[in-house]
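For this depiction, one protein chain was excluded, whereas all remaining protein chains were kept in their positions.
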Amino acid sequence: MTNLSVELAPRHASGLSLKNPVLAASGTFGYGNEYAKLIDVNRLGAVVSKAITLRPREGNAQPRIAETPSGMLNAIGLQNVGLNVAVREKAPMWASWSVPVIANIAGFTVDEYVRVAETLSETPGVAAIELNISCPNVASEGEMFGLSGASAALVTREVRAVCDVPLLVKLSPNVTDIVEIARAVVDAGADALTLINTIPGMVIDVRRRQPYLANLTGGLSGPAIRPIAVRMVWQVAQAVDVPIVGVGGVASTDDALQFIMAGASAVQIGTGTFVNPGTMLDVVDGLQVFLESEGIEDVNDLIGVAARRAETNFEA
Amino acid sequence: MTNLSVELAPRHASGLSLKNPVLAASGTFGYGNEYAKLIDVNRLGAVVSKAITLRPREGNAQPRIAETPSGMLNAIGLQNVGLNVAVREKAPMWASWSVPVIANIAGFTVDEYVRVAETLSETPGVAAIELNISCPNVASEGEMFGLSGASAALVTREVRAVCDVPLLVKLSPNVTDIVEIARAVVDAGADALTLINTIPGMVIDVRRRQPYLANLTGGLSGPAIRPIAVRMVWQVAQAVDVPIVGVGGVASTDDALQFIMAGASAVQIGTGTFVNPGTMLDVVDGLQVFLESEGIEDVNDLIGVAARRAETNFEA
Amino acid sequence: MKTGLASVIANDEIAERVYVVRLEEPDQARDVRAGQFVHVKCGGTADPLLRRPLSVLRTGANPRNRLPAGQYDVLYDVVGRGTDLLSHLRPGDLVDVLGPLGQPFQIERTTKRLLLVGGGVGIVPLVALAEEALRRQLEVTLLAGFRNARKAFPANLVPEEVEYVVATDDGSLGHAGLVTALIPSYLNWADQLCACGPKPMLKALTELPRTRKLPTQIAMEEHMGCAMGVCLGCVVPTRHGYQRVCRDGPVFSLEEIIWS
Partner (left out) sequence: MKTGLASVIANDEIAERVYVVRLEEPDQARDVRAGQFVHVKCGGTADPLLRRPLSVLRTGANPRNRLPAGQYDVLYDVVGRGTDLLSHLRPGDLVDVLGPLGQPFQIERTTKRLLLVGGGVGIVPLVALAEEALRRQLEVTLLAGFRNARKAFPANLVPEEVEYVVATDDGSLGHAGLVTALIPSYLNWADQLCACGPKPMLKALTELPRTRKLPTQIAMEEHMGCAMGVCLGCVVPTRHGYQRVCRDGPVFSLEEIIWS
């Protein structure tokens, strides 16, 4: 009776309609099969793959992860099998599933992004592409693509031109004005936005008196960043008219509802799955229960409801 | 035997030498006397006052605070007694203490900052001024002063011109490039930098389907933000040559050591005091124990040690 | 006032998801007055982060209470993560407690008949106050409202000498309806009123039919950060501007408060 399905790419011919708004976040669900013994992957709204780069990558040295209060840092360094293996070995598996798989892609030059996107967009089994722009741009002294509206728009535009499937762009939170970046990326052709990627952080190993991670810094994820992610989703939702996929610290149905009410059409869950592999399916079930108990017929009616209420209830 | 004292304003005639590197953070220790029944305030390195504005401020409506995973949001709205009462009633009390009191100041125009700074800098009992630039700038459509190098430098320069005591500038973390802001502010005359202020966040009350805080957003503090704060201190320490005061989520001696090893000359403790009023003095004692057990004579030898080690140990 | 590690003597469920934990911390037990609260760390890690404010139910310092001098009782309803962690405490465990904090209720010198009105866990400080009043040989009536019979506190929690009248929202125990509906018949009897409970209940006190001035004190609740008066997170609007529930309160004179 109640409807949990959402559309992530209304501007695109495919629509990218998902049976529910709960996705596995990139880098936290491998290529989608690793958790198959524990959960029914086909019950998810969608799976986002680990970042795929043009060539296979070894990733960073150890240590790669560190626990922090209600969070964790990771500095995996985009270890992945590379485009060819993804196309040859992973995509056929994805094509056999009923759950759509969104390929997360990364690169260090615009050309790399374009080549990966072009190939994947033509590969059966890839339902959409998520552009990870939190990568160092070799051409700009390693500054991340996602840190300026101009470079974020540039890579989005070039990828858009070669990408036939829906295109999600995943924003870095590490900016003064997330709204500016969001607008630039939407203008450049993004069908939807995913936010947020991890926030750069550092832990010092005080015994050894040096940074704990071999990479020095790592990306902060988990419940610790949830209030920041919800705030950014809220801000961007007021400013753009494409669907937003909220991500950052979701560990429960209430957390997912926070994102949806702040303006997200769907959520991704990453670190929450590490802590409890059942989190995503618990949230799918929990949303169903919430809608029924509150007498709401369609989850779409909840998207951004907090902004509409705040307008009437606060003078802010 | 071991030395815990640090200098926060080596460029300034006064030096601002503190007997230890542990300070009470602004807004979390009132005007310094509220905790007197619980701890010996004179054992602190320094106390930073609640933000003082030109006129008294009522602050925001309720709710003003929300708990988040390993953190809290606050949206107090700079409630304070205002400059006149601070000078008349608080400063004489400060003047009678052996612990230096640093007055944190806030404003909504450059002129407000200047007037508050000028008066306080001439007031006995005020050892230094900490400029809180995370305030909305009325002249720039309410964008925070701290969000651009230019406006941060502007307010720093104007305040510097009227401020005879040492000047600390407290940076907002909510920027793409904290190093750029830090450099601008140091060039404009800051004796030291304090970082970080809180990170904007939001919690949605899913029962009421609206933002929980009356102010919609609030500032995230506490252990959740510590890895972000340590990373920013590290980045800024590589770029500027004035002392840095690290703040964000310190709750133990090890946390304080992380900041110091990342490049901070001192730490401030805020939310940690709410959780455990003894935190600051525990850290003072803990630093002493650490130095002794590691055979280090001077805490100054630890400042930035992690960067020096990382250079030799990692190829980063 | 101090931060102390109190040891758990007992922790028993006295109504549905409502517990009384008996703590031993002599300094805190000695100092506490009715209406004051303690600020309790729940669990030993950074999540949940903040302490939880809880009123003191009774202290061994009052010889009327049958518990050792160094002990005191705190009553809590399990409503969230912090109180849930408390419900797992067992005798011998240590809890980090800050307090006692805040301004207590003040019984006026002329008061002879004290009317107490409590909603839910709001009756906790009123039980403490009743003990103080009985020590001074006052007559005390406690009107208590609960959601239903399962949430109602057993009568043995309230001193025998107190006239204890219960109302439940669903009528499953005592009078059916709001506790405030019971007040009017006591208005002529009482010469002081003290109340604690949810905001709508307290606000309803401003609308009672008053034939004469009845000094009224209320204990307020607000979410707290520091509980030491510094964070300004717990303020309520009063006729002299925002006041802090943790330091200027939690007990306020009813007429001071500005209701929204």
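Letters A, B and C mark the chains as written, and numbering starts fresh at 1 in each.
One rule holds in what follows: contacts are C-beta pairs under 8 Å (C-beta built on N, C-alpha and C of every residue); 3 or more make two chains touch, one makes a residue touch a chain.
The structure presented is a predicted model; accordingly, all values stated were derived computationally and were not measured.
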Looking at the whole complex, which visible chains does the left-out chain touch?
A, B, C
Contacting the left-out chain: of A:Ser5, A:Asn42, A:Ser140 or A:Asn276, that is A:Asn276
The listed residue (A:Pro21, A:Gly45, A:Pro69 or A:Gly263) that touches the chain absent from the view is A:Pro69
Touching the absent chain: which residues on chain A qualify?
27-30, 34-35, 37-38, 50, 58-59, 62-72, 74, 76, 79, 222-224, 251, 271, 273-278
Provide the residue numbers of chain C that touch the chain removed from this figure.
43-48, 81, 85, 90
Footprint left on chain B by the chain that the document does not show
69-70, 223
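In this text, only the chains that are shown with their structure count from here on.
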If each chain is a dot and touching chains are joined, what shape do you get: line, ring, star, complete or other?
complete
Chain closest to the middle [Cα centroid of all protein chains]:
B
Among all other chains, pick the one whose mean CA position is farthest from the mean CA position of chain A.
C
Return the distance between the CA-based centres of chain B and chain C, expressed in whole Å.
37
State, to the nearest whole Å, the distance from the C-alpha centre of chain A to the C-alpha centre of chain B.
33
Touching at least two other chains at once: which residues of chain C meet that condition?
46-47
If a residue has to touch 2 or more other chains to count, which residues of chain A qualify?
69-70, 223
